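In this view, the complex is presented without one of its protein chains, the others remaining in place.
Up next is chain A:
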Amino acid sequence: MLDIINVYKSFNIGTPVQKDALTGLNLHLEPGDFVTVIGGNGAGKSTMLNAVAGVFGVEKGTIKIDGNDVTRDPDYKRARYIGRVFQDPLKGTAGDMWIEENLALARRRGKRRSLRWGISNKEREQFVDLLKTLDLGLESRLSAKVGLLSGGQRQALTLLMATIKEPKLLLLDEHTAALDPKTAKKVLEMTDEIVSRSHLTTLMITHNMKDAIKYGNRLIMMNDGKIIYDISGDEKKHLQVSDLLAKFEQVSGGEFANDRMLLGQ
């Protein structure tokens, strides 16, 4: 479903602070793969997701989604294949607009916008049913401004928006990192349910190793802009946090277990 072939991406090229974020990255995802991504700060996790989403171009390499070469496409063109949830709950929704308006925008992801009405009554009924599945009481607040919702509610709504029109690829960039632990857990469970229900091909960055092991059918670890560990199936199911820490030290000899990762357990 997704092919990342020998991709290179650097920032601040030619300056003393040049950062080589992706250094010959290769990744292939089968349809229905739910992959968790871990790695230390600056390992290139977010850069990988942004490169796939088309936030910026890459210096070298090819990115294919469902067989289509999208390497040269800008982000808004790739959006027809991709659903995204950002780390910042404010980033995925338009806060001054209503819940139903946000959902209606998302339902038309990748479609040409016309002068037809932005929302139909039939869609409103559909939105009520969908919001009920979140169990957050949002189904009765269709015409509430999204800015009035809590961070968790906004993130759950963003998740719904990212998947309301089934994406070929779902990109989750630490989408629970800004939430309190209880809400984060709820949003993660919601994510798992939605992804499993529709067998969505998903890349999920997390800093919590337990979550990385618990969710998905495959786990990749990144370091210095490359994938250094790739594990799936039964092997992944029996993985322990200590295995991951050992694995990382073995490969990089680095200080992978920074405070955030340990606290994240």
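Just so we're on the same page, a contact is a pair of C-beta atoms (placed from the backbone, for glycine too) under 8 Å apart; a residue touches a chain by one contact, two chains touch by 3 or more; residues count from 1.
What we mean here is this: contacts and distances are computed from a predicted model.
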Listed names "Baseplate protein J-like domain-containing protein", "Putative ABC transport system permease protein", "NADH-quinone oxidoreductase subunit J" or "SHS2 domain-containing protein", matching UniProt entry of the absent chain: "Putative ABC transport system permease protein"
Residue, one of A:Asp20, A:Asp75, A:Glu139 or A:Asp230, that touches the chain absent here: A:Asp75
Residue, one of A:Thr93, A:Thr163, A:Thr191 or A:Asn223, that touches the chain absent here: A:Thr93
Per the touch definition above, residue among A:Arg108, A:Arg124 or A:Lys247 touching the missing chain: A:Arg108
Touching residues (missing chain, whole complex) on chain A: 53, 74-77, 79-80, 82, 84, 86, 90-97, 101-102, 104-106, 108-111, 113-119, 161-162
